[in-house]
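Remarks on the structure that follows.
Missing here is one protein chain; the remaining ones are kept as they sit in the complex.
Letters A and B mark the chains in the order given here, with residues in each chain numbered from 1 onward.
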Amino acid sequence: MLSVTGISKTFPGVRALDGVDFTARAGEVHALIGENGAGKSTLIKVLTGVYRPDPGEGTMTYDGAEAAFATPLEAQHAGISTIYQEVNLVPLMSVARNLFLGREPRGRLGLIDFRRMHRAADEALRELGVRVDVRRPLRELGVGAQQMVALARAVSVDARVVIMDEPTSSLEPREVRTLFGVIRMLRERGIAVVYVSHRLEELYEICDAVTVLRDGRAVHTGPMAGLDRLRLVSLMLGREAGEVREEGRTEFTGGHQVTDAEPVLSARKLTARHHLREVGLDVRPGEVVGLGGLLGSGRSGTAKAIAGALPLDSGTVVVAGAPVRTGSTPAAIRAGISLLPEDRKAEGIVPGLSVRENIALAALPRLSRFGLVDEARIDRIVDTFIQRLRIKAAGPHQKVGELSGGNQQKVLLARWLAMHPKVLLLDEPTRGIDVGAKAEVQRLIDELAADGLGVLLISSDMEELIEGADRIVVLKDGAVVEELTGEAVTADRLMRAIATAPVGGPA
Amino acid sequence: MTQLTLGRVTADRDRLRRLLQDYGVYLGVAVLLLVNVAFTPHFLSAENFRTQAVQVAPVLIVALGMALAIGTEGVDLSVGSVMALATSLVSLYLGYGPWIALLVAVAGGLVVGLANGSLIAFVGVQPIVATLALMVAGRGLALVLLPQLKQVHDPGMAALGSGAVLGVPYLVLIAAGLALLTAFVVRRTTFGRQLLALGDSRPAARLAGLPVRRVLILVYAASGAFAAVAGVLATARLTASDPTSLGTLMELSAITAVVVGGTPLSGGRVRIGGTVAGAVLIQLLTATLIKHDLPPSWTQIAQAVVIVLAVYAARERGKR
Partner (left out) sequence: MTTADVRDPAPQAVGAEEAAVDAPRPAERLSALAQQHGALVTLVLAVLAAALTFEPFLTADNLQNMALSSAFLAVVALGMTFVIVTGGIDLSVGSLFALGGVLAAWGSQYGTAVALLLPLAVCGLIGVLNGVLIARSRLAPFIVTLAAMLGARGLLLAVTDEGSQTYLVDKSTFFAALGQGRLLGVGVPVWIALVLFAAGALVLRRTRFGQYVYAVGGNEDAAALMGAPVARTKITVYTLSGLCAGLAGALNAAWLVSGVTILGSGMELEAISAVVIGGTLLTGGSGFLSGSLVGVLLLKVIQNVINQIGSLDSAYQQVVSGAFLAVVVIAQTWLGRRGRRT
């Protein structure tokens, strides 16, 4: 139905897609999986006309003819609909109005015939097994039902390809069942479904075929049935089981001087709806604890919750024996917790400010007297960190937005180290930065641990996690499923833990 | 090869545009000065410069507070009403002496600013909407306190309005002092840095543990206080309190001065020098048109065009 062969997409400095082949067939549910940065979202955006692929490389065919979509609208008119994780409808308008926007049934004088519209909307939703009052505003519905409305809209505009981007990430188990029912119905109608998710159970339940993306390439395409779970995980993570070299690929020296002292950080029963279920972990001074798991397993959520940036329904965080008020970033920072966020550009750096101001940002109150900034002290600290972290910038007054990713990351590290934290939460500290900077950051993590800091490390890079961490807490669907210590910290054990963790519905 | 040159040309053009956005306002002021020197009779007199400077002072003071609000990606539409409120309060409390009256007026501006800030920081109302509500209520309150124009006969106020030191009017000195103070606050204080950071990236500021709410409230309080000071000074200069018309359209003049001066509406940057030049530019433009016997209608239309052009130019930067 819809297929691409050998297409690439290059952004300045990054080759997001590199000669990818992908085919969605009519009446087939095709899983598209891969870790962050593997190229899934880029591929989806190419398929739906948001991005245009690099010219001259590869082809895209739709319904037997070569195709190129200039805008998402064009793709939609051609019959390719996308259901996003965040429902893309108008929340304040009624369900029926959302369903029929732009193609309302009209009666005399060109006025909208609401009775007909409501009846048709009701029927369309009933067909998908959803019963709601179609006159009510969309936002009064649960997320699941909203997604059904989006689906109904897609189907009713005669979609022939439906792309679903992590549709289940905020659904209740019951809603997931309904969604799967609808997907099966779509399949029977001969619609091609592209299904993006990280929940292995779901993939095995609903999908017929799978394409695994990694580093912008399609590394595997084949039927879902008969594909070993462990193999699927290793395909996603990029290592054949048992093939991971244990030494030498990273800068980590391995094994830190962990004191048996009291944990510097101890989190208990962190619970947040749709994100975490009773997650607990300890980090001791000088220890690097890794958080393992697939994308969407709750790794970033755990780090954010500890740093006070994700509101918790329940749970406690204790730093060096003293309880920390949860849900408050300033309280967490005062207690000595520092978070290097995953989304460096949006949540980390302040792009318009200089390297110097960015480094001094969090520590400003300490570097000021009576509200006046102590410029000399800032200069000293900034110079120290620029040298110690080897930040490469034209000077301390260059805008951070102009630096390379690696140097931006170092600036953020400097910002937090200037706070003398007790615990450092690093969410993908080396993603998207070049090899040299990566090695330096890894060396730094070692040094910091050696200085007695407690480090929580999140990384999709297997080697980094295994060699960097003394202990790995494995998460799945927002809950801790296993903890690997000592000799057990191996790629093999990690992948096994991810692939075969006990079942349990999503949080 | 051609592509390379093309790349360089566009890069050069970008740099030129950025330079124009940053320093165009100074260029504009210089051009207007030259034009006036060449074509306007009696332009180069100390008396004329004094008149121009006295007229620009209140606008500038309001624009300083506005620059702070715009730096946080906000705006303060209530400034004109705060000026009116201040003039009413001054008239009412002048019996207790000019200093008390001035303090009460500034306190009134602070209260309005705090109300704006609380609505924005705690309730989460958009700045335009919050300050719009206080724009309506503030003017009404001013008129309730002082229903119609009232002459101000107070030697202290008169001295404030028309006195001078070494030939420089008090009004100008106060405006210059406040401009320096604001520039100092923006550049040298914790508050200034935090303001710029949260204007540039609210999520990053939150995650870095900055006191976002406190900064926002302080910004709007400052804007209210500045507007009140401007209201008092305008009262002193006119030797009359006119809550009906004082400060009408002041929000527009202030926003124009700030935006023309190179502070983007998208926040994260505050250019005080540019704001001063922006206020001067508008004043000069008005004066030029008036001196050449063009009617006030023209100055209003010209100002409307200038502000649209300035916002349009700033938009280009935002996109890149």
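Convention: a contact is a pair of C-beta atoms (placed from the backbone, for glycine too) under 8 Å apart; a residue touches a chain by one contact, two chains touch by 3 or more.
Just so you know, these numbers come straight off a predicted model, no measurement behind them.
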Absent-chain contact - pick from A:D133, A:E262, A:D343 or A:D383: A:D133
Option from A:T42, A:T178 or A:S266 whose C-beta touches the chain left out: A:T178
Candidates B:L119, B:A257 or B:A279 - the one touching the absent chain: B:L119
Hidden partner interface residues of subunit A, rising order: 72-73, 76-77, 88-93, 97, 101-102, 104, 106, 110-112, 114, 128-133, 136, 139-142, 144-146, 148, 153, 172, 174-175, 177-178, 181-182, 185
Positions on subunit B where the hidden chain makes contact: 75, 77, 119, 123-126, 128-130, 132-144, 147, 248-249, 251-252, 255, 259, 265, 295-305, 307-308, 311-312, 315
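FYI, only the chains that are shown with their structure count from here on.
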Subunit A and subunit B: spacing of chain centres that average the CA atoms, whole Å: 44
Footprint of subunit A on subunit B - complex, ascending: 188-191, 193-194, 196-197, 200-201, 203-211, 268-269
Contacting residues of subunit A [partner subunit B, same complex]: 307, 309, 329-330, 332-334, 339, 341, 346-353, 357, 360-362, 364-365, 368, 371-373, 375, 415
